[in-house]
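Missing here is one protein chain; the remaining ones are kept as they sit in the complex.
By written order: A and B. Residues from 1 in each chain.
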Amino acid sequence: MNSVFEILRDNWLLLLVGQYPNGPLGGIACTLILSVLGIVLAFPLSVLLALARLSHWRLLNWPAGALVYIVRGVPLLMVILWVYFLVPLLIGRNVTGFVTMLCTLVIYEGAYLAEVVRAGIEALPKGQMEAARSLGHSHLGAMRLVILPQALFNMLPSMLSQFVSTIKETTLGYVINVPELTFAANQINNQLLTKPFQVFFILAVIYYVLCWSLTRAATALERRIEAKRAGPRATVAEIRAAGLVQPVAAEP
Amino acid sequence: MKGFDIMAILLNAEFGKMLLEGVRMTLIIALGSWLLAMTLAVVLLVVRLTPSRIAERVVTAYISYHQNVPTLVQLMLWYFGISSLMPEAVQGWLGEHNGEAVYAVIGLGLCQAAYFSEDLRSGLRSIAPGQAEAARALGHSYVGAMRHVLMPQAVRNALPALVNHSVSLFKNSSLAMAIGVAELTHAVKEVESLSFRTFEAYLLATVMYLVVSLLIMFAGAWLARRAAIVGAR
Partner (left out) sequence: MIVFSNVNKWYGHYQALADINAEVRKGEVVVVCGPSGSGKSTLIRTVNRLEEIKSGELLFEGQNVHAPMSSTELNRLRSRIGFVFQSFNLFPHLSALDNVMLSPMHVAGVKRGDARDKAMQLLDRVGLAAKAMSYPAQLSGGQQQRVAIARALAMEPPAMLFDEPTSALDPEMVGEVLAVMRSLAKDGMTMMCVTHEMGFAREVADRVWFMDAGRILESAEPETFFRNPQHPRAQRFLSDLRSH
């Protein structure tokens, strides 16, 4: 147990920000920035993909569907390898591991989020779209003003848990030398060599605390959204006050 | 860049062999960890259903750990961390008998068991409460009710989630590459570095992964259709 605290004390800066300022930003900071950027950029892509999948035009529907199925059927590691290979070809120069990882996350999360958004839209009562169209809105207008705002609000807990998934996915950046948290931990391990269990134990705990708190937040958020949707309900005191329950004999 | 020539890989004996080995390793890991995960998931479920509060806390902690720590980190903890704590004899034996693959199967299996267990639990919870009552009213024991009435329905309810998580498990086999297992992704990288035919190699691997993923999904859909409760809407 002591060795765990020692390692933490000696290496907390490396775990937190990597080699910065003597190198690129790494560690937890890199992980978080990568995850946040990843999901923020994936979000508009996912909305577009979801709308394409819901559209009746085969020209939109099929390619979007194909993209989603392919990305979901291929391991993240393969997607990383593809992006690592294709991006320099497409833009004519080399890119850092960070950028590669970011592009990968945007594509991968975009496909998964697209399904979340699609589910959210389909879960709304049909009457919403019908009402909007009857008022004269175009399909896209109705989507923008009526459907998406509601769907996205309802899907917030799911999106939060996709964010947690994104954080877990950043660990694969290790394979292409992105200096995120897992990479930093491996660096520490390669230096120390004698305490691998302690190092990886610390790594697991950090991720656990991070992901668990976010998951808790998502669950709490979900409960609040459910409560809002259920509407106000009378409390027991109010029911009794209204005289709807007969007072009974005291407990023997 | 040379012209697209997939045959250069497929026909080359050495590359073909590497890829085939990779596929074999991937399938072994995927199957091994799936079996481990399913068995453990049932055990976890049974333990969780006992009235003991400690049992519930232990299972909840297990599931929480495996769902919140990234799979890659779990594998690293097993392969680099826990292996170093093993007695010398075990370490030696594992070193000679493909230790990386063993740890990969254990790590992946234990991780997915958490997800499968939650799927089964959701399946159980989505059964109408009257079912358990009816079984009890007829005099079935707890085990009997589970066996004949509740688990058949729970598994049917949980099937879509179980299939999805099975596909995830299969894809996660690629993570084993990070701890040195010579599965498909690893093989593809080797072939690519030797043949310089990056695009063709990647394409082959992608197609192979896709085919198996789609197979699992179709098998799941077929199973769901066959086992579907007759007449249910």
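Everything below uses one rule, namely that a residue touches a chain if its C-beta (ideal position, glycine included) is under 8 Å from a C-beta of that chain, and two chains touch if they have at least 3 such contacts.
The model shown is predicted, which means the values in this text are computed figures rather than measured ones.
Residue B:131 is the one among B:91, B:131 or B:193 that touches the chain missing from this view.
The residue from B:156, B:171 or B:197 that touches the chain not shown here is B:156.
Residue B:148 is the one among B:17, B:57, B:125 or B:148 that touches the chain not shown.
Mapped onto chain B, the interface with the missing chain covers residues 128, 130-131, 133-142, 144, 148-149, 152-153, 156, 229-233.
We adopt the following convention: only the chains that are shown with their structure count from here on.
Per-chain Cα centroids separate chain A from chain B by 22 Å.
Contacts from chain B toward chain A in the complex involve residues 64-65, 67-74, 76-77, 80-82, 84-85, 167, 171-175, 177-178, 185, 188-189, 198-199, 202, 205-206, 209-210, 213-214, 217. Within the complex formed with chain B, the residues of chain A that make contact are 69-70, 72-78, 81-82, 85, 164, 167-169, 171-172, 174-175, 182, 186, 189, 196-201, 203-204, 207-208, 211-212, 215.
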